[in-house]
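For this view, one protein chain was removed and the others were kept in their places.
The letters A, B, C, D and E name the chains in turn, as written, and every chain counts its residues from 1.
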Amino acid sequence: MRFDEAYSGNVFIGSHPNFEESEAVIYGMPMDWTVSYRPGSRFGPARIREVSIGLEEYSPYLDRELKDIRYFDAGDIPLPFGNAARSLELIEQFVKKVLDAGKFPLGLGGEHLVSWPVIKAVHDYYPDLAVIHMDAHTDLREHYEGEPLSHATPIRKVADLIGPTNVFSFGIRSGMKEEFEWAKENGMYIAKFEVLEPLRSVLPKLAGRPVYVTIDIDVLDPAHAPGTGTVDAGGITSKELLAAIHEIARSDVHVVGADLVEVAPIYDHSEQTANTASKLVREMLLGWVAK
Amino acid sequence: MRFDEAYSGNVFIGSHPNFEESEAVIYGMPMDWTVSYRPGSRFGPARIREVSIGLEEYSPYLDRELKDIRYFDAGDIPLPFGNAARSLELIEQFVKKVLDAGKFPLGLGGEHLVSWPVIKAVHDYYPDLAVIHMDAHTDLREHYEGEPLSHATPIRKVADLIGPTNVFSFGIRSGMKEEFEWAKENGMYIAKFEVLEPLRSVLPKLAGRPVYVTIDIDVLDPAHAPGTGTVDAGGITSKELLAAIHEIARSDVHVVGADLVEVAPIYDHSEQTANTASKLVREMLLGWVAK
Amino acid sequence: MRFDEAYSGNVFIGSHPNFEESEAVIYGMPMDWTVSYRPGSRFGPARIREVSIGLEEYSPYLDRELKDIRYFDAGDIPLPFGNAARSLELIEQFVKKVLDAGKFPLGLGGEHLVSWPVIKAVHDYYPDLAVIHMDAHTDLREHYEGEPLSHATPIRKVADLIGPTNVFSFGIRSGMKEEFEWAKENGMYIAKFEVLEPLRSVLPKLAGRPVYVTIDIDVLDPAHAPGTGTVDAGGITSKELLAAIHEIARSDVHVVGADLVEVAPIYDHSEQTANTASKLVREMLLGWVAK
Amino acid sequence: MRFDEAYSGNVFIGSHPNFEESEAVIYGMPMDWTVSYRPGSRFGPARIREVSIGLEEYSPYLDRELKDIRYFDAGDIPLPFGNAARSLELIEQFVKKVLDAGKFPLGLGGEHLVSWPVIKAVHDYYPDLAVIHMDAHTDLREHYEGEPLSHATPIRKVADLIGPTNVFSFGIRSGMKEEFEWAKENGMYIAKFEVLEPLRSVLPKLAGRPVYVTIDIDVLDPAHAPGTGTVDAGGITSKELLAAIHEIARSDVHVVGADLVEVAPIYDHSEQTANTASKLVREMLLGWVAK
Amino acid sequence: MRFDEAYSGNVFIGSHPNFEESEAVIYGMPMDWTVSYRPGSRFGPARIREVSIGLEEYSPYLDRELKDIRYFDAGDIPLPFGNAARSLELIEQFVKKVLDAGKFPLGLGGEHLVSWPVIKAVHDYYPDLAVIHMDAHTDLREHYEGEPLSHATPIRKVADLIGPTNVFSFGIRSGMKEEFEWAKENGMYIAKFEVLEPLRSVLPKLAGRPVYVTIDIDVLDPAHAPGTGTVDAGGITSKELLAAIHEIARSDVHVVGADLVEVAPIYDHSEQTANTASKLVREMLLGWVAK
Partner (left out) sequence: MRFDEAYSGNVFIGSHPNFEESEAVIYGMPMDWTVSYRPGSRFGPARIREVSIGLEEYSPYLDRELKDIRYFDAGDIPLPFGNAARSLELIEQFVKKVLDAGKFPLGLGGEHLVSWPVIKAVHDYYPDLAVIHMDAHTDLREHYEGEPLSHATPIRKVADLIGPTNVFSFGIRSGMKEEFEWAKENGMYIAKFEVLEPLRSVLPKLAGRPVYVTIDIDVLDPAHAPGTGTVDAGGITSKELLAAIHEIARSDVHVVGADLVEVAPIYDHSEQTANTASKLVREMLLGWVAK
């Protein structure tokens, strides 16, 4: 991680060398120690940066170029292996600095639990915050096999903090019955299976509000994102996920932060997931920051 | 394989420990010796069970949970390597026991030829049987390079036994010209390329009838099921196959047995095919047995 | 490579042993030395032939069989490793011989730059030539990091030769801003993101004209073609690409040559891309040559 | 995990169904959350059992058969993901039960930190315990980036508990300078690079003593064990490691417990590491328990 | 397969186009249907030929070149999938033709059972035949799970035919206790674990006799041959196996036929096993045929 000091790690293509002059900050949260199934997302941020060298800097979707904005790549936040509580504290502290400096936080996971401290920090700045959540999984458990700090719990924590009616989940196709029931009983929005159509109906209701967007790469079908810990058939295509990003970009919501999590290079034998993730990051930058 | 004796092998998630008390029986048919191209489906059943540990037990598609039904996992039927004729006899004997006990047989392959003795046994119980067949391939050859017992012949054998007009194939995109012609001349239904729409038009005609469903995982596009012996571009998505299972579940047919075949873990580098298969098994259990 | 002499290399399934008696000629262009990202497409032609053994010879899409036409497989053109200029000369000379003999050239790449000398040779025969180009990338650069002979430049060279208004690109989702602007300013047609619908509107305008079709396998989504140098999310499915081939087959254009490039077996862990490519070649033969 | 209740998980080949009647207990410790580099050893125990089906039950090295002894496979100890402290407690409690029942504990990792609670428990029973440690790494840090519970610290903890002069490390080829110096200053034995020769000179000195043997699979060269978190060139061959096991078996030490750790199936593309590990387990059972 | 007719398949590098003029015949036996563990060796012969293109034609070990001898590559013998008995008949018939024509048979497997019909045919020509067998496994079972035609039985069949005292096994490290005992009781030579040293002591005793050499690639350690069905740790290096081939070449035995079996490309992720096999074939040609 770097702010001012000399840094030598690979960075996302086209990133700006100076923190102060940048509008957005890319940072990695290389944590995967609470996952219950296949670990490996700790290497996600590094691989996304590495393959970003193959990206064109121009988006024919948005007709914008990366050089139109300035974003700083802070590298990965150094996290203590196997210590979830301390890791989440460090992430929260880091994001507060980014927000204090008035910059857009764009985080790369790591397991989904990393979104929890980020959203906590963002919520301090935007008490009226709404959260858009794209994922295969509800992530609404109170605890997972006894552990409240688990990759299965972040959205529940978010809902408890900002209120369930301010959380909007899309593409969900997996979870416990109790999670779906809890959402229903508490007025939390869940669009099962689909992303684009329900998003089109939700976005107008969020017009003008500050919104944080958290994307678990497994919202994509395993065909489009084999490189993740928990693959789940029946997901959306990368074309649909790109369209969802653009739909938000064209809407009247005010995106104030975002993350992309759960890319696990170990299972990504042709690097297609990492390449897709780096393209998604480009579109998030051009669609949400440059807006 | 087990019925009564102590057993120690991995089983499908949530399976019931007692055969007698169960409504359905999952069993593996680890045979791949007649395949002409890439072998390896003998390990399919074991890997499907192994990855089932990552499955949620609740289906948000059907709003049912695995605990709502009782299914016994009998393990793999021990088959003599390289002896096709004897293997088919052993499979038929096993399935007869399952049917004698009044249980729903849910088989895992193995190459597609294993469906032939299963359907033979099921047909003995249900002389009015219809077969729904989802596959990339016609499998209608009389013999393959001289061998009548081949992975390219099972549906022909079925059609000869129960009558071609009682066989309904979906998603077919590969076969010899003669196979398509034979089907046409003999009144056998083949829906080329598509599954869901033609299924919707066929199901009403089968209302009330006993139906066996055999799914070759290669009905999916290679993008969705790379882990199979013979991949063939232009297939359906896992989303569509899930919808087809649900369409059958909501119809008025009476599913009396089913199988899922041709998962070959060796080519399934990210385990996406095995994970998809285990989800399909869950939906088959919840949609067809729990019905 | 062979014309008359004894040959021992693997050939595309069903190919005719005699050059003179054939209507079409399949040939490989095993060159990948100007690629900027992941090399390996030099092995594409060999692997496409190798897996073609698993193909059915009948197309249920077109209701034709490979035995209905005669095509000769000339093997790979021997190219000097690392010498792009000389390689392009050798390719051009080879294709001229094919055209002199009145046969349909069907080339397998290799990197996309190989299409440039082929189209040059075809254009000599058909001055009224139009080019249909399916690709994820514009390939319209004048030079790439100083090199005019680069995998990023072939379509620009083609446009300069035959006139930009005679080039029709489909499925494009990546390129520099300047490339898209150059196309617009010069009247070159680019269908962004989609292939089938725009093709349906373009084909009638090309009725009666000689057309060369060049397909970069990366027009497919990475889910459908992981085995290529530069994967780019948001592409079309193999089902759509098959439909595009059939759309051209049913149109009134006169296909006079074609190629399929950028298959890189090294990244194709389950051989799905090579298998898809061999099926595409079959459909190209049956749809465009047999026509 | 199982003791008395019905169990259905895969078990090591030839294991005895009854805990009470067994002389040894195999158990998995599926923990990898403190590793600093590549995670994945949580799946090691399950894969070692799975591939054990391919093992011959006879050892031509020792001229003994697995049926000559009775060992119970207790499955994996359920550990809370991401909670290292609690995981170690659970492991220690489990091993105490095994020792209370008078059985030989044979543990499968998981990361190397799991050996620490095991040895603690064994030391309670055998205050005169010596530890033989085969590994590429010293594992002698006091803490790793601030964490005392880390995969880099277990042998230090052991040395602090039982006294450095009772710890004998073999095959070490990686560590910090300070670790080597600490060992030297405190009289701890380290055989750099080699295992067999130094073992031959150490074993006579341990004659008659109770010894615990902990083997990190990465003591093998990466050529022989690519499937592990931290590969390190310059290691020994599997032939040498087998010979070391046999050397101990033929010596006068009294092996009272053992483990094999750090097999990570994710990196073990041909399953060679898991197969090797399952053979090592067979030799440990036949050489050390059956003795 | 070809004898006289036109042929189009890939062949081993440098092979002669004419059967009659050749001294040796290379042929593939693409059978893997009786294997009990991991299938896939049916593709071994094809891949060995394919990678042979990367071989130098000169051996610095033997100071000879492939052009010094003439060998014909007959391609793979077409075998009926899943029919072991018929496959063995076809192999025997083929080898008889090779021997009738006075040529050296050099076979590529395929599972080890293919050696049985070959040796039967060779023994008809050389009643005084001795067999040198390099393997990790005894392969001395009378039947495997009831099947006498199994990959675990070929050497027993050979021993029964030519007499156990004429069979010499090297490198054996796996088998049932009964197999080792049978060998001992019947005077069959087994060198456990090692190849080169015991070979040096055996060869003088065989001076002047006709010898068939069968090499199972799994005699190599898994580090040197991961691409095979049944890997077994503790094997020899490729350097040692090369030396064994050269030791035989320099001895006074009269090699009259040979095979190399069990290469399974599916597990050979870096193609190292296939490349090693193709080098071994070159040395066998130069050392045993050219002699």
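Throughout what follows, a residue touches a chain if its C-beta (ideal position, glycine included) is under 8 Å from a C-beta of that chain, and two chains touch if they have at least 3 such contacts.
Keep in mind that what you see is a predicted model, and the values were worked out from it rather than measured.
Engineer: Among D:Asp32, D:Glu50, D:Asp73 or D:Asp268, which one touches the chain that has been omitted from the display?
Structural biologist: From the options D:Asp32, D:Glu50, D:Asp73 or D:Asp268, the contact with the absent chain belongs to D:Asp268.
Engineer: Write down which of E:Glu111, E:Glu147 or E:Asp221 is the residue touching the left-out chain.
Structural biologist: Selected residue, touching the omitted chain: E:Asp221.
Engineer: Just checking the interface: what residues of chain C touch the absent partner chain?
Structural biologist: Here the touching residues of chain C are 32-36, 38-40, 42-43, 78, 80-84, 144-147, 149-150, 266-267.
Engineer: Across the whole complex, list the residues on chain D that are touched by the chain not included here.
Structural biologist: Considering the whole complex, chain D reaches the absent chain at 37, 172-177, 180, 192-193, 221-224, 226-227, 230-235, 267-269.
Engineer: List the chain E residues touching the unshown chain?
Structural biologist: Those residues of chain E that touch the unshown chain are 54, 56-58, 60-61, 63, 65, 221, 223-224, 237-239, 242, 269-272, 275-276, 279-280.
Note that in this section only the chains that are shown with their structure count from here on.
Engineer: Chains in contact with chain A and with chain C: which ones?
Structural biologist: B
Engineer: Taking all residue numbers used at the chain B/chain C interface, answer same if over half belong to both copies and different if under half do.
Structural biologist: Different: when the shared numbers are divided by all numbers used, the fraction is under half.
Engineer: Can you check how far apart chain D and chain E are, centre to centre, with Cα atoms defining each centre and the answer in Å?
Structural biologist: Going by mean C-alpha positions, chain D sits 38 Å from chain E.
Engineer: Could you check chain C for residues that touch two or more other chains and list them?
Structural biologist: As it turns out, chain C has residues touching two or more other chains at 221, 223-224, 269.
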